[in-house]
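Before we start, here is the structure in question, set down as structure tokens.
Shown here: the complex without one of its protein chains, the others still in place.
Take a look at subunit A:
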Amino acid sequence: MSLPSKAFQRWLHGVAPDASTSDVCRASGLKRTTLAQQMVRGKVAESSLVRISRALDVNPVAALASFDSYADLRGTPVPPTDAELISQIATMDLLRAVIARNDPGAPQHFELAAAPHETSVRNWVDAIDDGELRHRVSRATGIAPQNFSAHLSANRMPPELAVATAKEAGVGPAGGLIACGLVSPEEAGWPRGARRAALDRLGTAELVALAGERLQALGKSLHRQEHERNRTERIWENLG
């Protein structure tokens, strides 16, 4: 889903009454034809809104919240849970943390890579899932469970689905928008350094177990990729 153009125009007029569409596009780096096409179709992509908001110095989450379909984002930001914060730390950073904790000679201070990471959508859903989450999301939004899984595998999620998932899990509504890379943690009101603080609070045993799970998932996905590459190579070798 996306934003209706009428509402988008109203919003744009509200935040930048004097700016023309071409001004907005120039400032945000959005292609004019892209935005024009989205307006004509009556569906403005959330990512366009986010880019324009940033260019106009408007908080993108607040901008989204002004649309009725994103009413859940209104109000004061809900602080993220530790599990959510950890889920937005890249696997390689978790492994670095494991090494740092267990080997005093290893570098103790390293910058966490910016969110999102390569499996952030799946890790976020795993972090907020009580075991029944997928069922509830599928009931609430009508999305088929296999389509939901496909989003997780592709590490993407439509923003509206991300908000609905957060709502069904009972966590802050913006977490999913961070996981799918639409907005940054700071834009969504996560305190600066919150991920690092959550990592520091995590016990070593739990950290190692979590890193192990991530590593196993990474191994599986690499295995699949390798299998796929071998299959492609064999077809090319024989028929190419």
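Methods note: a contact is a pair of C-beta atoms (placed from the backbone, for glycine too) under 8 Å apart; a residue touches a chain by one contact, two chains touch by 3 or more; residues count from 1.
We adopt the following convention: contacts and distances are computed from a predicted model.
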item	value
Protein name, per the UniProt record, of whichever chain is missing from view ("Sarcosine oxidase subunit alpha", "ABC transport system permease protein", "Cytochrome c maturation protein CcmE" or "YhhN-like protein")	"YhhN-like protein"
For subunit A, residues in touch with the removed chain	224, 228, 231-232, 234-240
